[in-house]
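Only a single protein chain was left out; the remaining protein chains are all shown in position.
== subunit A ==
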Amino acid sequence: MSSVPLSAYLALGLILFCIGLYGALTKRNIIIVLISIELMLNAANINLVAFSKFGVMPSITGQIFALFVMAVAAAEVAVGVAILIALYRNRNTVNIDEVNTLKH
């Protein structure tokens, strides 16, 4: 019935996760790091939804779990941007390698 196999969806999720991981580890701007984390969460969502259709026991549960992941991601972004703005007000920077107060 379906002409696209499960492994194609999983491979797409894997590629997007790797792009997000590379961006989160190499970029300096905190906003880009947050966005890369969003991309990784989205890649995980693709896997969850793919398993809800092609898994061992196909059911709606995967889609509901993806829904919860989206809610948590939205909350995380709101708090992350709030921390970013507070940090910018105090330290006047958005670069992640200049935020090293805990190191000294």
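Throughout what follows, a residue touches a chain if its C-beta (ideal position, glycine included) is under 8 Å from a C-beta of that chain, and two chains touch if they have at least 3 such contacts; residues count from 1.
Keep in mind that, in the parts below, contacts and distances are computed from a predicted model.
Undergrad: Any idea which of "Putative tricarboxylic transport membrane protein", "Cytochrome c oxidase subunit 3 family protein", "ABC transporter ATP-binding protein" or "NADH-quinone oxidoreductase subunit J" UniProt assigns to the chain that's been left out?
TA: Hidden chain, UniProt protein name: "NADH-quinone oxidoreductase subunit J".
Undergrad: Of the residues in subunit A, which ones touch the absent chain?
TA: 1-12, 14-16, 18-23, 25-26, 28-29, 31-32, 34-36, 38-39, 42, 45-46, 49-50, 52-61, 63-64, 66-68, 70-79, 81-86, 88-89, 92, 94-95, 97
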